[in-house]
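Shown here: the complex without one of its protein chains, the others still in place.
Right after this comes chain A.
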Amino acid sequence: MQHMQDKEFDQLFKERFEEAEIHPSPALWGAIQAEITPVSKRRAFSGWWMAAAVVLVGVSAGLLFHKTEKIQLQGKAIVATATETAPETIIADQSGTVVSTGSVLPQATKKNNLFVADNQPDNKKLVVSEEKSLITVQPNEGLSHPLHIGNETLAKVDVGTLKENTTTDIAIAGADIPATTVDAVVNENDQAEHTRIRNVGDLINFVVDKVDKREQKFLQFKSDDDDNSSLIAINIGPFKLNPRKHK
């Protein structure tokens, strides 16, 4: 092989490379995969993010409403504690005064006109009132449901005791307790006014504010006094809409 023919020379190279294999670095497939993902799929993905954001807002709104309900119930619960203390006063002055903690609250008066009457130091009645106290202890822990049970039993007691009821004096001990509960309810009403949620935009802003602590919220609404709200800013990852700076 003094002077190798060009064809032979080329052929030798060709043979060497015919079945040649060099394995690419493992990360390369990932890079290729990222590039061949269709754009429409990526958009669909961000659509899922939008859907997730909507669901989040919905759930948060639901929780918010749920919370306001709880606030009302807490007001009742305070009334329940008032009635709970009432039996103690009965035991304290067994002289035969009528103890009635008629609730002064506007919401509570509908349901909770609780009359704990016991004008005779009868053993029977005392036992009943003690049972009552046992039942009425519950509303402190559970909120609305146990209260109803309490009301029912109390109502039954009312029927029995009101017949013997001759005086309608307001209890000495219970007098100041309703006063405090009224205060509490008034305070809650104040708080409700402070939030000033007039429309859906306000509501969503409120929820978003609770959830998203960034300066640019993922959803932001502008609301004016005419109860109209309009979307002014969105910030969901890569997709941002903020036509003007808004604080």
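We take it that a residue touches a chain if its C-beta (ideal position, glycine included) is under 8 Å from a C-beta of that chain, and two chains touch if they have at least 3 such contacts; residues count from 1.
As a working rule, contacts and distances are computed from a predicted model.
Trainee: What protein name does the UniProt record of the undisplayed chain give, "RNA polymerase sigma-70 factor (ECF subfamily)", "M16 family peptidase", "Cytochrome aa3 subunit 3" or "ABC transporter ATP-binding protein"?
Mentor: The chain we cannot see is, by its UniProt record, "RNA polymerase sigma-70 factor (ECF subfamily)".
Trainee: Spell out, residue by residue, where the missing chain touches chain A.
Mentor: Counting over the whole complex, chain A touches the hidden chain at residues 1-4, 6, 9-10, 12-14, 16-17, 19-25, 28-29, 31-33, 35-36, 38.
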